[in-house]
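Below is the structure I would like to discuss, written out as structure tokens.
Of the protein chains in this complex, one is absent; all others appear in place.
Every chain is named by a letter (A and B) in the order it is written, and numbering of its residues begins at 1.
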Amino acid sequence: MSEYLLQMTGIDKRFGGVHALDNVNFAVRPGKVMCLAGENGCGKSTLVKIISGVYTRDAGEITFEGQPIHHITPAEATRLGIQVIYQDLSIFPNLTVMENLAINSEITAGRKIVNRKRWEQTAREALSKIGYDIDLYAKMGDLSVADKQLVAICRALLFNAKLIIMDEPTTALTKKEVDALFKTVRQLRDSGIAIMFISHKTEEIFEISDDVCIMRNGKNVYSGETKDLTKRDFTFYMTGRELVDDYFVPTNISEKPVLQVEHLTWKGKYEDVSFDLRKGEILGITGLLGSGRTELALSLFGLGKVDGGTIALNGKPVKITSPIQAQKLRIGYVPEDRLTEGLCLRQPIADNIMLSSLKQLTRALGTIRHDELFDKSNEWVSKFSIATDDAHKHASTLSGGNQQKIVLSKWLNNDLDVLILNGPTVGVDIGAKQDIHALVHELANQGLAVIIISDDLAEVVVNCNRVIVMKDGRLVGEMTGDRITEDNILDIIR
Amino acid sequence: MNTAKLKRMTRRTEFYMLIVLILLIALVQVRSGGKLIALPGVFTRLNVTVLRTMVVDGMFAMCSLVVMISGGFDLSFPAIAALSYSLTTTLCLNNGWCQSSPIAGLLLAMAIGWVLGMLNGWIISNFKLNTMIVTLGTQTFFTGISMGLLKLKEITSTLPEGFKAFGKLYIFESADPASGIRFTLSAMVLFLIALCAIVSFILNKTMFGRALYAIGGNEVSAERAGYNVKRTKFLLYSAVGALAGFIGMIRVCMESQSIPKAMVGKEMTIIPAVILGGASIYGGEGTVFGTVVAVGIISLVSNSMLILGIDTYWQQFFNGLVILVGVTVSALQAKRQKH
Partner (left out) sequence: MKPKTLEKHSYTFMLLGLMAVVLLFFTVLKGAMLWKGDVWLGIAMQFPEYGVVTLGLMFCFICGKMDMSFMALGDFATIMAVQYMAAHADSPAGGVILVGILIALGIAVVGGLINGLLVSELDIPPVMATIAMQLVWTGLSVALTSGNTVKGLPALYTEIGHKYLLGFLPVPLLIFLLIFALCWFLLNHTVYGEKLYMVGTNIKAAQFSAINTKRMVVGTYVLCDVICCIGCLLMVNTMASAKADYGTSYVMRCILILVLAGVLPDGGMGKIGNVLIAIVTIQIIATGVNMFPNLNTYYASLIWGGLLLVVLVLNTRMGQGGLFGLKLPRAKKA
């Protein structure tokens, strides 16, 4: 038996003209956490699909527990003890927890008839593997993301898994939930199961992994033990360029606040929140998922309720009841979920950029100036170096970072006083992240008031000159300048 | 019963539908002066009529229910039923079949329906198209076959005796105490009961049934979990086709006539009833019990118009109103749950 549980050498895969995987080598040790890191589109998911048998490799060798494996099908992968927990968790929201836990093994066992007793037994057995307790008859869709994830892990364990692959498991989790997940991961690792953890978040990788494999453009550029790697090297391998944290230095803060929020309340979501915001500032609002940070932003953009308190813009009290009115009051909002709230994917890039400023294109009789639509949007395409050769192409043809630039230009095409960015770099690779941050700094120093809502503490620390912290719907702390550090924020949040 | 269980129950649409049905029964019972449920005999002229209406509608609702649970939308089952029974009766008439026993006819209709259902199943499982659009196409196509290509005619008095006799079977007979008019409870009700039991068993107790819920809940996950989604869908639509053929034939027997046009637009009254019973047009939700209750409500409303003092011409309007209120309430409930 070799030292490695899974070993892959010289893996090659092409899709048409695209060389998705180019001579990739890597190995997983039993009882260790191995991180597969890389930016979006580097070939991580293709590699996972080859291991799980969804795709077939063009070339290369795979050995599992010392045995060479020629052809893997999904069923074969399961038999070997390889389990993948996909990002969407592959759950059935309409079924109960019990059914979600038991259904896979029932299908694999080739059963035709449902036996509730056996299902319940299977489900309890699954939960006991990590000592997790939950109402078996609760509907899966009603659970929190963290609970759904634990159910998915329990389900994977039923198959005597030797290798569990987790595809970006922390994306929708709060810090607290991530900690809980990591505890479970360590528990599994200590019981001898190998974990392959796919991520692009630096902090997490250094916290959890024993080994790391970094991929870029379909090649693996580094593999080895995590402790031999510095964060600086890690970033270099990920992006292929040296990046330095570029802290925001405000140069142009106005005396009078542009936005004043006092005792703002949305019952059941957040309560008694007060803060003000000046031009030229970047204000960070941070807190765990469910702390009320997103709801606060929605209230400022006219999509959330206001049960009490006041909002004043430039000293005048205002009531914001719809995004249309928010726009009139020169407030812009870049939403949390780019794909469902930010973009019309099946429509051209140009139309997406101009979507919130169609008034500028309106002539008599409500007719539209198509020429100007394209001229204007092309300006933004070149200004933000959005990677496309033709603004007529659909927004879906772009990567996450470029899509986010579309959403940003959509709002910057309006004259704004206040720009609210909710999770501006979620799912954006490091390169584009830096571009977006630099841009926001520039905008603030030109006199825009910016709010960044994020639970990515590094992002908040680097980009904000002032940070307020929310917890359970209340404002629990505020800090400025040098006092903004990850540790200080974490002290308050926890 | 513990509170969690009670809470889960009160969140279900079926629960409210059942309350509505009970209230409605009470209302009709009072307004009609006890004509809906008579003691000790239970059956009255009114309630056997309601049950008779429920037979065909209730069985069709089962077709629609299973498709909707899997996340699909079938507009074609009435057209399949029409083509199957019209072709069957024509063949039987021309060849002199089924003069004594209807069984050959029922099997033939099922076979025809099965073949037609396979076309639905083949297209839907292979091409992953919007089921509503595909079944709109097959509906038009099947109607074209029965009335254009084959020019199937209405068969009324010449309907083979086997079908007529079969449709007249009853399991209960009595006379109205007031008028002395004889009334019977059609034996076809047994088919409804049997079908409900079978569908309920399949949905809850077989892996095939759970596959329908799983596919309706999340098709990709179902595939990953090891279900053969393609085969399941193919089986589902072909089975629904066979079932539609059978139901159509039962209808022919009950009405003692075979009219190719009789099924036109039937889907527009069945589908709303199924949704009223708690099925979701997004898939993954729905129960046999809820569907039967909803069909019961609609049958009761349409059969007690006169008793409630409403002109029969208003029947359709009130049916629409019941469904409008039903879908509104369930939409509002879903909205409330989300927040």
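Following the convention adopted for this analysis, contacts are C-beta pairs under 8 Å (C-beta built on N, C-alpha and C of every residue); 3 or more make two chains touch, one makes a residue touch a chain.
Treat the numbers as computed from the prediction; the structure is a model and nothing was measured.
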Write out, one label after another, the shown chains that touch the chain missing from the document. A, B
So one chain is hidden, and I want to know which residue out of A:V221, A:L289, A:L355 or A:V476 touches that hidden chain in the complete assembly. A:L355
Of B:M110, B:V134 or B:L159, which one is in contact with the hidden chain? B:V134
Pick from B:I103, B:A175, B:A194 or B:L321: which residue touches the chain that isn't shown? B:L321
Could you please point out the subunit A residues that touch the chain left off the display? 303, 322-324, 326-327, 333, 335, 340-347, 351-352, 355-356, 358-359, 361-362, 365-368, 370, 410
Note that subunit B touches the absent chain at residues 71, 73, 123, 127-130, 132-134, 136-149, 151, 218-220, 264-265, 268-269, 271-272, 275, 281-283, 311, 313-321, 323-324, 326-328, 331-332, 334-335
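One rule holds for everything that comes next: only the chains that are shown with their structure count from here on.
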Intercentroid distance (Cα basis), subunit B paired with subunit A, Å: 46
In the complex, subunit A touches subunit B at residues 74-75, 86, 88, 90-95, 99, 103-104, 106-108, 111-114, 135, 137
List of subunit B residues in touch with subunit A within their complex: 4-5, 8, 204-210, 213-214, 216-218, 220-222, 224-227, 283-285
